[in-house]
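Note that one protein chain of the assembly has been removed; the remaining protein chains are unaltered in position.
We just call them A and B in the order they show up, numbering each chain from 1.
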Amino acid sequence: MPREIWKVLLSSGSGRVGLAFFLALVVISLYVVATYPHDFGLSRWNNPAYWADNPKSAPPRWVNLLGTDTTPHRVWERTRPDSVTPAGEREARFYTFPFPLGPQEVPTFLSLSLGDVLYYTDPPLLSFRLGRPDGKEVSLFSYSLPGPRPGEVSPMARFQDTPNRLLLSRDEGLLRATSRFLSQEFGLQMGPPELLGKVEGVLFGIPQGEGFRPLQGNYTITVQVLAPDPRDQVGQVKLVVGGSSFGAMGTDAVGRDIASGLLFGFPVSLIIGLSTALLVTAIGAFLGMLSGFSGGRVDTLIQRSCDILVNIPLLPILIFLIFILGQKLWLVLVILVAFGWPGLTIVTRSMVLQLRSGQLVEATQSLGASRWRIMFRHLFFQVAPFILAQLIFITPSAILAEAGLSFLGLGDPSIPTWGQILEQGFRTGAVYVGYWWWVLPPGLLIVLTAMTFMLLVLGLEPVVNPRLRSRF
Amino acid sequence: MLLTLAARAATLLGVLVVVLLLVVVTLGATGFSDSILQAVIREEMKGIRESLARTIRDPVQLETAMEGRRGELVGFYGLDRPWYYRLPSTAWRVVSLDLGEARTLRSFDGSARVADIVRERLPLTLALVTTATVITALLGLFIGVSLATRVTSRVDRLLSYLSAVSHALPSWWLGILLILLFAFKFRFFPSGGLYSLPPPEERWARLLDLAWHATLPVLTLVLVSLGSWVYTVRTMVLNTAQEFFVTVARAKGLPESAVQRRYILRVAAPPILTNLILGLAGSLGGAILTETIFNWPGMGRLYYDAVMAADEGVIIALTFIFALIYVAARFLLEVLYIALDPRVRYS
Partner (left out) sequence: MPLLEVEGLKLRYQGASGEVRAVDGVSFSVEAGTALGLVGESGSGKSSVALALMRLRPRNVSHFSGRVLLNGVECSRLDEGEFRRHFRWEKLAMVFQGAMESFNPVLKVGEQIIEPLLQRRVGRKEAEKQSMALLDAVLLPARTFDRYPHELSGGMKQRALIAMALVLHPKLLILDEPTSALDVIVQAEVMNLLKRLKRELSLGILFITHDIALSSDLCDRIAVMYAGELVEIGGADGVLLRPGHPYTQKLLAAVPLLMEEKEPEFISGSPPDLTNPPPGCRFHPRCPYVFDRCRVESPPPFPANEHRARCWLLLR
């Protein structure tokens, strides 16, 4: 019988497409389960610090192919300096970061992170210089790492677990240096308050008219670490020259890489859909067969319960219960199953009643088979293809229900889903400012996933509805 | 026939009771009903303070009197006893929407009473959903019937695909799509709200403005349900057309138009109606989400706002009202079904 199902599925166009999509879903989900951390939701997705160095609300990289000019996002991580020069007793370590900027490209922010610092006497000194294509050099930034605390024994360790991130674009010192640069090189007077938020346009541009136009060419950023003791170590230096586009799917308002969120959604959706469907089918089919077969009071009881449950509107109750009892994904599944089984029971029961009055059961009964045996072995195989179709049919409903719930803001914050991504986009107004990369892909994935299962159901129709098997 | 109707009504009433029970028990067991009653007491205390302050001048005396009254109220509302004692009264409170004041949400004219807020939004939702349903029904019937008379396997297949897609399409995503397309890219329609700001003065212009704002939400609701509706109509009509009595009708010399009307459509109507009933819950949920997206100030949007504001009084009221609407609509459709199909009148 399973072989028959395979054959039917593969014979129709929709069955083939559905299977292909389903396979893709499973493969991607397995990949994600293998490579992502289990607490992705809490440790990464909902952890703003993790995404601090990403551009905010940036479209995906491939937007450039469509004609929009964006600045690439650049990240360098160095563990060793490029050159070392002794400076008296101290040691000057240089980290150079060269990069080109195209005609319209302006970085969106600058940040520097230091990690794994170990020093023996005095804290190291940090300075930051920008070399422009027009030959001008700007000395931008000086920073002294935190000194030894009272009673601390050498060597002093700093930033061992978490790197220290300095957002240069907002640094007072940098703003003042830029102001000086402006008045020295171009004779323009702009104070730090004016420069706040526009400093990149100035540093990477040339004054033109009222504002600045981007200066194209090769830039070099040099970071100098002046270490008082040659044994001093700076294990990690990370420079970020922020771009205006990022990643395969862009970023959201907090800078999260949407692609990683979307990928995480694959296994989550599959689990939501399939587990709900399996439970609903198992419970519903069992009760349906029991009801149809036993008759009498058992039947009446089950039927009445079904009648009532089926008439309860799902979404409002779901909203209410999740609101009161807490936003947990497993709770959503429990509620979906609790309100979902009657649908299957009603249908299974009517099928059983139909078959029961048929001759197969009579024949089997007259051969002396026990009631349970008849129910499970003979009826089950008749009803099985239909139950399978229902199972596949229920899966997208569960996924859509969870998505709808998330969209209303009631998703489980520890487990990001496509619906939640959509909700965040909607709530922050991404729709109204046209951040399509944030709102279209999650919805599209939901639709495609739901459609996959619908196509499978369509492909199974000839087995379920034998009248359709012979095309007229 | 009345007996069947009564049985139906009993079941639907049972549904309301179960929903009520669910709501009330959940509220009680999680301590929410306590906070609601506190809110009610607070509201009453305000009034009491005003009236007492008129006669008692001494602040200390005032406070003592207030405490006394407060104790009375607590006893009256049963807050001094475990929650299950209060089940009947809580249930009644929910049914009559006596849920005190909302925390932050307000009705259009500023009232904070939950009942007022909810009552105000109801007609807006009904207007939206009814318009969409009527348009879908008429369109679906028209298209479905005309497709049923042109049976080819290609149309058949296309229709199955379309219906599958329409089933998988969440209304809210389609809504977002439409906003991006028609309100953002091509600025044909507004992206939401009830009226433009400021709303036009003259009555006809006002109505037109309303209709203009309603276009995208209604379009969303219609597009989402149209696919499966057309498919259902077509399938039912096709099935009925193959029944034997249709051949008999033609044998009797009846003109084709009469055959279509009385023997095909009229007989296919009950199962079509059944499908409408089944889809009712879905369209209610869809309405909630669509209103949210288009900022249509109906009950659905209120749900969203209430969740965002964690306003439990409003949420409880809405849950109950939604169940009530659903049950009422269901009952109406059942009556219609019984009127259409004589076979179920005596079961």
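Here is the rule we go by: a residue touches a chain if its C-beta (ideal position, glycine included) is under 8 Å from a C-beta of that chain, and two chains touch if they have at least 3 such contacts.
Note that the structure is predicted; figures quoted are calculated from it, not measured.
*Asks:* Of the chains that are displayed, which are in contact with the missing one across the whole complex?
*Replies:* Missing chain, whole complex, touching shown chains: B.
*Asks:* Among B:57, B:154, B:203 or B:343, exactly one should touch the missing chain; which is it?
*Replies:* Of these options, the touching residue for the absent chain is B:343.
*Asks:* Looking at the whole complex, which of B:115, B:219 or B:249 touches the chain that is not displayed?
*Replies:* Touches the omitted chain: B:249.
*Asks:* Considering the complete complex, identify which of B:28, B:190, B:227 or B:270 is in touch with the unshown chain.
*Replies:* Here the residue in touch with the unshown chain is B:270.
*Asks:* Would you mind spotting which of B:258, B:278, B:308 or B:335 touches the chain that isn't drawn?
*Replies:* Within the whole complex, the residue contacting the unshown chain is B:258.
*Asks:* List the subunit B residues touching the unshown chain?
*Replies:* The list for subunit B reads 243-245, 247-255, 258, 262-263, 266-267, 269-270, 340-343.
Quick note on the criterion: only the chains that are shown with their structure count from here on.
*Asks:* Would you kindly tell me how far, in whole Å, the mean C-alpha position of subunit B lies from that of subunit A?
*Replies:* Subunit A and subunit B have C-alpha centres separated by 32 Å.
*Asks:* Quick check on the complex: what are the subunit B residues that touch subunit A?
*Replies:* For subunit B paired with subunit A, touching residues are 11-12, 14-15, 18-19, 22-23, 26-27, 30, 32, 153, 157, 160-161, 164-165, 167-170, 172-173, 176-177, 179-180, 184, 191, 281, 284-285, 288-289, 292-293, 303-304, 307-308, 312, 315-316, 318-319, 322-323, 326-327, 330.
*Asks:* Can you tell me which positions in subunit A touch subunit B when the two form their complex?
*Replies:* Touch residues, subunit A against subunit B: 13-14, 304, 307-309, 311-317, 319-321, 323-325, 396, 400, 403-404, 407-410, 422, 426, 431-432, 434, 436, 439-440, 443-444, 446-447, 450-451, 453-455, 457-458, 461, 471.
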